[in-house]
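Notes for the one structure printed next.
One protein chain is absent from this view; the other protein chains keep their places.
Think of it as A, B and C in the order they're written, each chain with its own count starting at 1.
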Amino acid sequence: MAKMNMIQALNSAMDIAMDRDPSVVVMGEDVGYFGGVFRCTDGLQRKYGEHRCIDTPIAEGGIIGTAIGMGVNGLRPVAEIQFADYIYPGFDQVVSELARLRYRSAGDFYAPVTIRTPCGGGIRGGQTHSQSPEGIFAHVSGIQVVMPSNPYDAKGLLLASIESDDPVVFFEPKRIYNGPFDGDPDKPAVGWSSHPQGEVPEGYYTVPLGQANVVREGNDVTIVTYGTMVHVAEAAARAADVDAEIIDVRSLQPLDLETLTTSVNKTGRCVIAHEATRFSGYGAELSASIQEHCFYALEAPIQRVTGWDTPYPHAFEWDYFPGQKRIIAALEAALED
Amino acid sequence: MAKMNMIQALNSAMDIAMDRDPSVVVMGEDVGYFGGVFRCTDGLQRKYGEHRCIDTPIAEGGIIGTAIGMGVNGLRPVAEIQFADYIYPGFDQVVSELARLRYRSAGDFYAPVTIRTPCGGGIRGGQTHSQSPEGIFAHVSGIQVVMPSNPYDAKGLLLASIESDDPVVFFEPKRIYNGPFDGDPDKPAVGWSSHPQGEVPEGYYTVPLGQANVVREGNDVTIVTYGTMVHVAEAAARAADVDAEIIDVRSLQPLDLETLTTSVNKTGRCVIAHEATRFSGYGAELSASIQEHCFYALEAPIQRVTGWDTPYPHAFEWDYFPGQKRIIAALEAALED
Amino acid sequence: MASKQSRLHVPSAPARPGDEPDFSYLKLMPAGRLGRPDSHVKVNETHELASGLVRVLDDNHEAQGQWDPHLDAKELQVALRHMVMTRIFDDRMQRVQRQGKISFYVKSTGEEAVSVAQAMALQPGDMLFPSYRNQGLFIVRGSNLTDLMSQCLSNTRDMCKGRQLPVMYHSAEDKLFSISGNLTTQYPQAVGWAMASAIKGEQHIAAAWIGDGSTAEADFHHALTFAAVYQAPVLLNVVNNQYAISTFQAFAGGEQQTFAARGPGNGIAGVRVDGNDFLAVYAVTQWAAERARAGAGATLIEHVTYRGSAHSTSDDPTRYRPKEEWAAFPLGDPIERLKQHLIANGDWSDARHDALVEELTEHVTACWREATSYGTLNEGPHLDASLMFEDIFEKMPANLRAQREQWRREKSGD
Partner (left out) sequence: MASKQSRLHVPSAPARPGDEPDFSYLKLMPAGRLGRPDSHVKVNETHELASGLVRVLDDNHEAQGQWDPHLDAKELQVALRHMVMTRIFDDRMQRVQRQGKISFYVKSTGEEAVSVAQAMALQPGDMLFPSYRNQGLFIVRGSNLTDLMSQCLSNTRDMCKGRQLPVMYHSAEDKLFSISGNLTTQYPQAVGWAMASAIKGEQHIAAAWIGDGSTAEADFHHALTFAAVYQAPVLLNVVNNQYAISTFQAFAGGEQQTFAARGPGNGIAGVRVDGNDFLAVYAVTQWAAERARAGAGATLIEHVTYRGSAHSTSDDPTRYRPKEEWAAFPLGDPIERLKQHLIANGDWSDARHDALVEELTEHVTACWREATSYGTLNEGPHLDASLMFEDIFEKMPANLRAQREQWRREKSGD
């Protein structure tokens, strides 16, 4: 075991994948010689050469389009989109091509492409470096959507994603690249080294897609969340002294609905938390599905805790961010009857 | 009053808008001399000239990007995207620019662009001429999303959209361009002329955005739907002889939630129906919001009736399409207790 | 504002219904005029090839100049056979669409030389990324017409399992990529495929086809940029058939500049070729393939041709162009031109041609009979509709399994 932050864990996953399988290539803007603006691909070009860790032009559509062609020709591309806010120029290649290829060719063609992209705010990035568009991709049939909340899962899920013959959009909550974050920006930053999930095996392992993770057991209410919000939810439950069961969805598509409904059927109450805007977001799917399966067990309305239906404002990010207060208010609403 | 089908009603709306306001321009692929592949812009170039009804290159991103610039320079562009399935190459200009301009410039700049695009299946269009991506756009803060279900609303909502200083993505359910459709493809097609909503004033009028429409009053269950599915829902309620209140959402963003919750609080039961795929779709938002506001009135789980989480398959469109049977099954589920 | 006159330039159509056809806008050149430079030539030395027009067959049906590929009679007869087959196939499929047996069809009439010559000039290991108007590629690579027809019928033998619109074929074993309904998306994919071939140190190259109108899409730019940066071994073809549904090529940017010129303008070689001249298309394809295989980089090839038919069975071209336009097209009909060349060479005759047409017509009829025996859209046998839930992912996730169950209940309610 070693101590790794999320950046190192992701780097280790790509390193191991490239070492084990010569068909794995990494590509993206500034990922090569420079090692990526968040350093996630640091050292990979030095180790595997500029033909397997490839700097690309600034064209997200071109990156994803060429990655699909490489995938069809036997490579296993891991494409980095520098910020999730910049994935939209490549949206058509994801929705119309990457997601559809296996289906429309009746399985004769497929492209095992993993798209890595940092998401989320709380880093003073303003409205174009803070978005969480996972709900959009989850709506597109044919795409797997993943968001880890810690270094251990990040490495294991990324290795599983790279190995998957189906495409994955892999969201990396950049606020917790260097350490867990409980939602309080005024507290001194803590690193992953002190966190149990900062203990990461140096070697190969995978965390299978499609499995949620119960990060804390509890009986009074279920908090369904993922990414940065897992840590905010844990802190909120502690602060409010609520016996909450906290589930890290991890794999948004395919969704491990059973783990969620089992918990809600037990607690009878549910709070859903994500950083993305609320309206027509992924939390709505969680709420709708849980309501369909747990209706008769529910003792209070399912609550959604989200970012507001606004862009992510530079100066007001802590007013936008769904912090502990917003979760605690939702817990109170979910627990009253 | 005149008899119009939806194509004629949309054409009339653009004609009136161009006649009343010289800043209104229509643009898109094949919309000019040809009059549009669905004939919606027929005659507009002849009447207003090729400088106000503009044929464009095949570049959805270019159409929307230039439309934004025109809007900033005092024009009121109505841009046609030939099929909703082809709006994705312009997605970045919609999400990152059209939706954000007013916000990021603190109101100093805005672009009053209306994007018209035919959506939905049931016309043997296969997976790339049948999609309903409204849920994706509804998640993007800063975009109004509209889908009419009949000629009267189509004309009134399009005029209101064109007049709005905020952007609108205006979805046109192409299956009901020529007549209402109850979900049974084997029945002979009926035109709009026999339908009350096929009665359309020749002159100017608007149907305000943000207002849902109760198309049928009822007491036992509320069906919340929009577009083609309004007619399928009416037929299903009739066939199942259920006293259903049917609400046509019409304006998906902004959403008239109050009309929906008032009805569900009355009936205590709710079925949501749309043609789009289910997972993380717009129906999830409707379900989540209604559940939040009507929880204590609900006597059964809110049901979602949708297309499957698959692309729209050419040969199996009637197996995919959420027809009367699927709605009736959901009504039965919603009505049991 | 209404007061002032618009100063916007809007391209005006050369001719509308009722007008005399007018192709004076087409920049032409006599056969044999352009020299054939070494295929390793620098990008900036292809400007002339990109603005001119490579032609081999002259008005007397004789081959002229350095670009003559010197193919023997056998090969030319095979080529003619493929082109005639393509046209007869198209005509038949159009007819059955009119009869309501298939939902949609797209003909390539008048453009047969492009697909046939290029498929013949490339190697079997090369990967092809067709558009919906390249049926000739499938025919040359030996696709069974019954299979193509079955796809159009979405029947029990449909290679797409009923999921795709007619003509959206593919063949993994013949290295023909799955056709997309979304324009130009295959362009960067072909570049990526070619990059992978180079990364793997292989000799296979890729080729992709789009129309003139499709060059306006973003993926055209993505493809050219990546092809230029990595000098990818790929042929990027623009089939300029003068129309994009109702809009003529000026609306795609053909008025100020040739499409081939986008090549050198963006850093790859460019060649403009007479798309109705089988020999010229073959030779240019050989040249570009040689260039790509040697690692000298990509080529953008503009094929100047004419869309002889409607855009698709959903289109009515009489609304926007003169009926007589095709007959007036200065580059003629590719089949007629190759036929006359063979006859001029003493390698063909009208009688043999008529026999060929009759033979292939019967073949197409037989294939259609066989194809319909596997079912049609309306008559069985039908594919199992549960196929609709498969191949979205390699393994079917829970939500799809549940929906398939729900669908089964819905059906059994019959």
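The rule is short, and it goes like this: contacts are C-beta pairs under 8 Å (C-beta built on N, C-alpha and C of every residue); 3 or more make two chains touch, one makes a residue touch a chain.
A quick note: this is a predicted structure, and the numbers were derived from the prediction, not measured.
Colleague: As a test of the contact rule: which chains in view would the missing one touch?
Modeller: Spelled out, the missing chain touches these shown chains: A, B, C.
Colleague: From the list A:Ser96, A:Gln127, A:Gln197 or A:Thr225, pick the residue that touches the absent chain.
Modeller: The one listed residue touching the chain not shown is A:Gln127.
Colleague: One chain is left out of this view; which of C:Ile88, C:Val114 or C:Ile268 touches it in the full complex?
Modeller: C:Ile268
Colleague: Pick out which of B:Ala2, B:Val72 or B:Ala300 touches the chain that's been left out of the picture.
Modeller: B:Val72
Colleague: With the missing chain put back, which residues of chain A would touch it? List them for me.
Modeller: Touch set of chain A with respect to the missing chain: 22-23, 29-30, 32-34, 37, 49-51, 54-59, 61-62, 74, 85-86, 88-89, 124-129, 278-279, 308-311, 313-316, 319-320, 325-326, 329.
Colleague: Name every residue on chain B in touch with the hidden partner chain.
Modeller: 25, 51-52, 56-57, 59, 61-62, 65-75, 89, 92-93, 96-97, 100-110, 141-142, 144, 164-166, 210, 253-255, 257-258
Colleague: Residue-wise, where is chain C in contact with the chain that is not depicted?
Modeller: Spelled out for chain C, the touching residues are 1, 3-11, 43-44, 47, 51, 195, 198-202, 215-216, 218-222, 225, 228-233, 250-253, 255-257, 261-268, 295, 297.
In this section, only the chains that are shown with their structure count from here on.
Colleague: Among the chains, which is located farthest from chain A on the basis of C-alpha centroids?
Modeller: The most distant chain relative to chain A turns out to be C.
Colleague: Using Cα averages as centroids, what's the distance between chain A and chain C in whole Å?
Modeller: 41
Colleague: Approximately how many whole Å separate the CA-defined centres of chain A and chain B?
Modeller: Chain centres of chain A and chain B, defined by C-alpha means, are spaced 31 Å apart.
Colleague: Roughly how far is chain B from chain C, going centre to centre by Cα mean, in whole Å?
Modeller: Computed value for the inter-centroid distance: 35 Å.
Colleague: Of all residues in chain C, which are in touch with two or more distinct other chains?
Modeller: Where chain C meets two or more other chains at a single residue, that happens at 160, 163-164, 168, 180-182, 218-219, 392, 399.
Colleague: Which chain A residues touch at least two other chains?
Modeller: 61, 89, 92, 96, 100, 103-104, 141-142, 253, 255
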